[in-house]
Every structure is written in structure tokens, then in C-alpha cells.
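Take a look at this one; I'll ask things after.
Only a single protein chain was left out; the remaining protein chains are all shown in position.
Naming follows writing order (A, B and C), and every chain is counted from residue 1.
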Amino acid sequence: MSQIFKPSTNTLARVSMFGAIFFLAILAWVLVTLNRSSLATRQGIVLQQPVPFSHDHHVAGLGISCLYCHTTVEESSFAGIPPSATCMNCHKLIWNESPMLEPVRESYRTGRPIEWTRVHDLPDFVYFDHSIHVAKGIGCASCHGRVDQMPLMYQAESLQMEWCLECHRAPEMFIRPRTEIYNMEWVSTDQETEGARLIADYRVQSKLSCSVCHR
Amino acid sequence: MSKAATKPEFALMAEFRSSRELLHAIEQSQAAGYTQLEAYTPYPIEEVWEALGQHKSKLPLIVLIGGIVGAFTGYLLQYWVSVINYPVNVGGRPLHSWVSFIPVTFETTILFAAGAAVLGMFALNRLPMPYHPVFNVPRFALASRDRYFLAIGSWDPKYDRRATEEFLLGLDPFEVNEVAS
Amino acid sequence: MTAPGKPPIVAPGHTPGSVTDQISSIVLTRMPRWWWAAFGASFALVMMLLYALTKLVFEGTGIWGLNIPVGWGFAIINFVWWIGIGHAGTLISAILLLLRQEWRTSINRFAEAMTLFAVACAGLFPLIHVGRPWLAYWLLPYPNTMDIWPQFRSPLVWDVFAVTTYATVSLLFWYVGLVPDLATLRDRARQRLAKITYGFLSMGWRGSATHWHNYETAYLLLAGLATPLVVSVHTVVSFDFAVGQLPGWHATIFPPYFVAGAIFAGFAMVITLAVPLRTLFDLKDFITIRHLQNMGKVMLATGLIVAYGYVIEIFMAWYSGNWFEEFMILNRIQGPYRMQWYALLLCNVLAPQLLWIKRVRSTPALLFVVAMFVNVGMWLERFVIVVTSLHRDFLPSSWGMYAGTRWDWAIFVGSIGLFLALLFLFIRFLPMISIFEMRTIVPKTQAREPDEVSP
Partner (left out) sequence: MVEVTVDDRSLELPVWILPGHADGSMTIHLGYGRTRTGRVGSGSGFDAYRLRTSRAPWHVAGARIRKIAKHYELASTQLHSNIGLAPGPNEEPGFGVEGVEAERRHLVRVGTLEHFRQEPDFAQHMGHTPPEGLSMYPPWDFPGYAWGLSIDLGACTGCNACVVACQSENNIPIVGKEMVAMGREMHWIRIDRYFEGELEHPHVHHQPVMCMHCEQAPCEVVCPVGATVHSSEGLNDMVYNRCVGTRYCSNNCPYKVRRFNFFKYNDTETPVLELLRNPDVTVRTRGVMEKCTYCVQRINHARIEAEKEERQIRDGEIQTACQQVCPTEAIVFGDVNDPESKVSDAKAKPLAYDILAELGTRPRTSYLAKLRNPNSTLEES
């Protein structure tokens, strides 16, 4: 036989071997990153809404409490989306001619609710209850982010299971006094000691059993 | 035999008809003071590599290390998963169910050790190397059939193009070839 | 080297050159016409397998005959059957190598290939038997957004590790064994494409003393690693049953009895393949009567261990004083699946007894018939273990019956097609007998001066 390959093939062979390892490593990294990116979670993505409602304006600007619209957050698993009538309490009088608010007025006239696009959508097999979290000292901002700084609503956190577990494993790092639940700006000065005290005060159990959320 | 070599040759290579002749040639070459020898045989012959002074391979150590790494990887993964990361009551069994962790630990040990053996073998043999000067000799194809080859590298301090060729021809080979680099 | 009265390992008159030429020529010349017909037929079965699998994924596990209480059926039976068949390859190449049984040389290569293809077929079944096959990767430990990991107390997770390790190590072992032969083919091939392909695959193997030295060390170490591995794999497979608490599954005899059964089944399959191949490719010089005799002996020995396993199962049912166990055995003997049990005894216990007769061991056709009995018998054994134990367990109110549907059969037969198709591709493209090892043993087995070369 005579030579089949050129000397450069040796380099090629070695480069392709290390290249394959490199490629696999990159592939793994890409998959891990994609799974946690907003492509998979919708985190940080502003969704198209029928009316461009600004939490920034209503909460930070006008000082309306979360509870004014999301009325059932303390009693029910669902925080509640306000009916158009709630909007019309004010918008009968101000901006009552604004074309931007026409869908609200139409909904109010016809009684057909506005079809908002859901921003925080957990999978159907997850049963999340707002009332118990609020009762045990978890503030709105802990999960929904600084809603008072969002001109248009988006999902602030990933809502993936590892994110839920982060708090359920160490609630003392996230708990706050019940008085500060609706305070968007609240920051603890000494979360660790105060957190541990609140955990005891509020009898927080931070359950990690599967059936707490999946049933 | 090639004559007009433009580049300095890689080695001189003698072809033998039997392993006995090859072993004899190795002895003679070593007696003559050649050190940069390499033999090529169609099948593994222990006497040949021993004659060339190779007694211990580094491979067993590499495999041992691979096995130990595999065992620790397997066991620690299971321990971390079951006891530290997400401890759950599974059928009333203890979190650290070490008996149940043995099969996986065993398998990762074997997996890592076997991987180390194969990768180590190729690394120690400097493979892959699809191109090598010895393939320039057309008759070298018979090294994978039934011929035995002895090469003396041109970097051998005692190497001399003519004298070495004479020496090899004196060993009663089938043929002596120059290995172009 | 040949003991008086025993047939030789290699027929007389061979030289390293002649074995090299004869074995490599099978790969380097055109395949006979029957090869195309046989490959075409097995390929058609693969297509049927793909059709059945598509149906399975789109419609659900319900197209099989499974129910509650019989939650495992054909898929697990086939899995254990195939993985058992796979064991002979590693056994021949690793354990017999360590035991310095030189007769292994001419059968180890295709037995290893058989292992790989059987493991490939076996590996298919755990994947498809789950209700949601697209999530089967959850059995692997990888960092995920749920922060949930496999449950390492489950024998199925052990299975994942055991089978993937086994498949990987078998592949490495096989490939390492192939490297010098790929170099041989590279040196013999005439077409440029074949030269380049074999050249790449052989990685530039030169057969230097350094190469051989590290190679032999690696091969021996791999054999040393594969030996406990092969024992562990079927042990772990038996844990799928033995760890369960079902009567008929929960038995300490299972690991040794499964390993012996695997070797039994594997050798039966090697004979099933070797007998036709040696005729079709005229390899009677290399796969001699001696090989067939030895394989017959191994089958007889392991068959007796398996029979011992059956006896111990019955004995323990009585000796344990556990009524659930006792009922399970009575149900095997008298229950609705008694015919399968009797057929199993016929195939696995009675038929191998013929191997006591030397004339049976030395007649390829008879050996083939016994091997076919064992192939069937080992499938029935898994059927009896899986189905007969499940269909009548603890609560009589939940008892039921089980029968495979046509989709069960389609997938089973399809997997045989896949196995054969891979095997035909293997004998087309790779040497089915290890050439360099034949070169090694030819000098030892030939009476005359081996190194004299034909011109």
C-alpha cells in the first residue's frame, strides 16, 4: 500500500476530536441556557394587551393599592382580575373620551369582559394559592417584581420549579412583615435575623412535599 | 530501494519473513549500538516489545485512576441528590440508602475505567495518526498480513544512511527500504 | 496445541497470510445474492417495527395487551430476552480471554457484534415501554429546571446505568478489537472510498511494538473490566424483579440464575448464527466442530444451572412456608398459563439434555435445533416470570389475564428484524472473525513451520 492520507490529516484528526468535545460542551451549555431563557419562560417579555394598562402609572404615579383591583388575593387562590366597572370608577370621569380606553368602555357597555393576555401562567398541574402566601408574609414584589416600575406588564421571574423551590427551601430569605406585603419598595435591613423571627411568628411551614403544589 | 531522496529520509526499514528473524535482527541491531528501533508485526508478540525494552505500560495506572474517579462520581452524585439537594421520604427508606446506591456506583466505576483504558491506549499510542512516514513504503501493507519489519530511525546517533543499510542487509532480510519522511 | 482426539481450532494448512486473505476477502468482495435477499427481508421487518412504533407513540401503550394487574408484558420480556442474548458476546471475548481459552478467537468478533446488536434491540424496549416515551430521558441525571433527579433506589435507574455502561463498554471493546483489523482492511482495500473509510476508522494503526504493547494491556484490562460488568448487568436486570415484592419475582436466586440463563441464551444465539454463517461463507476452517462442541458444553452447563434455578424456586416456595409463594408456584403448574410453563421446561430443561451426547454436540444441524429450542425457551422463561407472577398476585379480586396483541408481536418480530439487519450490515462491512487474533493463533495450532510464507 501507499500513503492514503496527507500529513495534514493528523492535525485534522486531532482537531476534530477536540472539536467534537468542544462542540458537545457548547451544545450542553446552549441547551441549559435555552431552557432557562425567556424563550422558554417568557420572563421579561411584554405581551400584547387589548389596552396598554400601565401599572407604573397607576401604582407608582397615582398610589393605588394592589388590593383596589386584585381584590381576592387575601381570600382566594386567585388574586382576581378587576371587572371593567372597576376601571370605570375613575375613567367615567377622567380620560373618558380617550380612544385608547375604548375597549374598556365597550366592555362596560356590553358586559363582555376584556380578554387580557395572561402574563403569569403556571402549568395546569400546578396549584398555586395566593391567599396562603400573602397570609404567611410573602409580598407581591417577591414573585411579580417591581410592578410599580412596569409601564407594561411582564413576567419578572422564571416561574420554573427550581425558582419556586428556592423560596420554599429557605423562606426566611424572602419573608416580610405582613404590613409590608403590598409595599413594592420594601427592603429588609436584616433579612436573616428578621426572616427567622417571622418564620416562627407566622408558623411558616414552607412545604416541600409534592402534593402541596401538584395534585 | 529508492535512490533519489530529496528530503532526508525518516528511517530505514528491513522486512523479514518470520518473527524469529525479526527477533534476531533486533538483538543484532542492539548489539551494534542502535537505540532508535521500532518493530512492526502482524500480531502482538511479547518477545518483540520486551526485546525493545518495553516492560511496563502506564495504562494500568490510568485505568485505576479512571475507576476511582468513576466510583466517587457515582456515589457522590447519588448522595448529593438523595440527601442534600432534595431529600424526600421514598417508601419509608432512609435518605442515605447506601445499599441501593451500590449498583450505580459499580457501573460508573466500570464506565470510567473502561473509558480511561481506551482513551489511554490511544493517547499512549499517539493515535489517531492517519499519516505516518512508514506508510510510504508500499510493501509495508504486508505488516498487516504476514511480514515483520524493523525500522531504524534516522535520528539514531549511530545512524548513517549507507552503513546502516549495509548493516540491515547483513541481517538476511527479504528487502531493505528507505522510509521517506 | 491440539489435544489428541479433539478436533482442531483451525483447520490444518493455514498460515497467517491465508487467514488474512480469506477473512478480509469476505468484506472486500461483492456479497452473494442471498445476502441481498436476506438483508432485504430483515429490512422489511425493520420498516414494520418503525410502523408499529409510530402507532405506539401516537396512540398509546394501550395498543398492547397490558392491563392492571399485568403492567409489564412483551416489552419487558423482550428486553430481558435480548439483553440475555447479548451476554454471550462479552462472555466469549472477555471471560474466555481471561481464562486463556484460545478457541474463543474465531467466534469472539461476531459474538461481540451480536452483543451490540442485541443490546441495541434490548435498549429499545425500556424506552418504548413507558407510557410517555418522549420523557424517558428523565431517568438520566442531568441538571434541570425542576431541580428533580432520578430516584436512585429504583432498579430501573440501575438498569439505565447498567445497560448504558454495558452498551458503551461493549462498543469500546469491540472497536478496540477491530482497530488492527480495520488497518488490515485499509491495507487490502482497492477502492479509494474503502481505503479512506477504513483508514480513518483504524486511526493510523501501524502494528508497531509500542502499539501492540499498550494495545494488549488495554485489551486485557478491558476484558478484566467487562467480566464483572457482564455479571453485573444481568444481575441488575434480575433486580428489576427481585427488588419487587411480588411472589415469583422476589427471590434471592434471581441474580445467579439470570446470569446463567443469559449465558445459556447467548450461546444458543451464537450457535444459531454460527452454524449458518460458517456454511454460507465457507468458514468451516475457522469455526470448527471443536467450537461447536465447546459451545454445546457451555450451554449444557449453564442450562443445568438454569434448571437448578427452577428447582430452587419450587423448593423455596415450599420451604419458606409463605403461602403467597406457594400459590404462585401452584398457579404456574396448574393455572391458566401452565402450557407456557411446560413448554419452557421442554425447551430449557429437556432439550439441552441432548447435549450430553457427543454426536449431538458434533452435528451442526442438531446443535442448531437444540439452540432454537433454547431461544424459544428463554423467551418463555421471561414470559412465565413476568406474566404468570403478575396476573395472580396478592388480592384475588384484582386478578386478570394477559395476551399480546398483534402490535406486541409486530414489535417483537420487528426487533428480530432489526437485529438481523444490523448483523447483515456487519458481515458486509466488517470482518466477522478477528483477523489479527487468528494470525496469532495460527502459528500455535499448525504443526508445520508457520513462518514460511507463500510468495
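Here is the rule we go by: a contact is a pair of C-beta atoms (placed from the backbone, for glycine too) under 8 Å apart; a residue touches a chain by one contact, two chains touch by 3 or more.
Just so we're clear, the structure is a prediction, and the values are computed from it rather than from any experiment.
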For the chain not depicted, the shown chains it touches: A, B, C
Candidates C:P12, C:G62 or C:P143 - the one touching the absent chain: C:G62
Sole residue of A:E102, A:E115, A:D129 or A:E192 that reaches the chain not shown, by the stated touch rule: A:D129
Residues in subunit C touching the chain absent from view: 59-62, 65-72, 129-132, 135-136, 138-139, 146, 148-151, 153-157, 160, 240, 243-246, 323-324, 327, 331, 335, 390, 392-401
Those residues of subunit B which, in the complete complex, touch the missing chain: 88-94
Contact footprint on subunit A, counting only the chain that is left out: 123-125, 127, 129, 131-132, 135-136, 203, 205, 207-212, 214-215
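In this section, only the chains that are shown with their structure count from here on.
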Closest chain to the centre of mass proxy, which here is the mean CA position: C
Cα-centroid distance, subunit A relative to subunit C, in whole angstrom: 53
Computed distance of Cα centres, subunit C from subunit B, in Å: 30
Residues within subunit B bordering two or more other chains: 86, 128-131, 135, 141
Multi-partner residues of subunit C (at least 2 other chains): 147-148, 186-187, 199-200, 203-204
Contact footprint of subunit A on subunit C as seen in their complex: 143-148, 186-187, 195-196, 199-200, 203-204
Of all residues in subunit C, those that touch subunit B in their complex: 15-17, 20-21, 141, 147-153, 155, 157-158, 161-162, 164-165, 168-169, 172-173, 175-176, 180, 183-184, 186-188, 199-200, 203-218, 221-222, 225-226, 228-229, 232, 236, 239, 436-437, 439-440, 451-453
Interfacial residue positions of subunit B with respect to subunit A in the complex: 86, 88, 128-131, 135-136, 138, 140-141
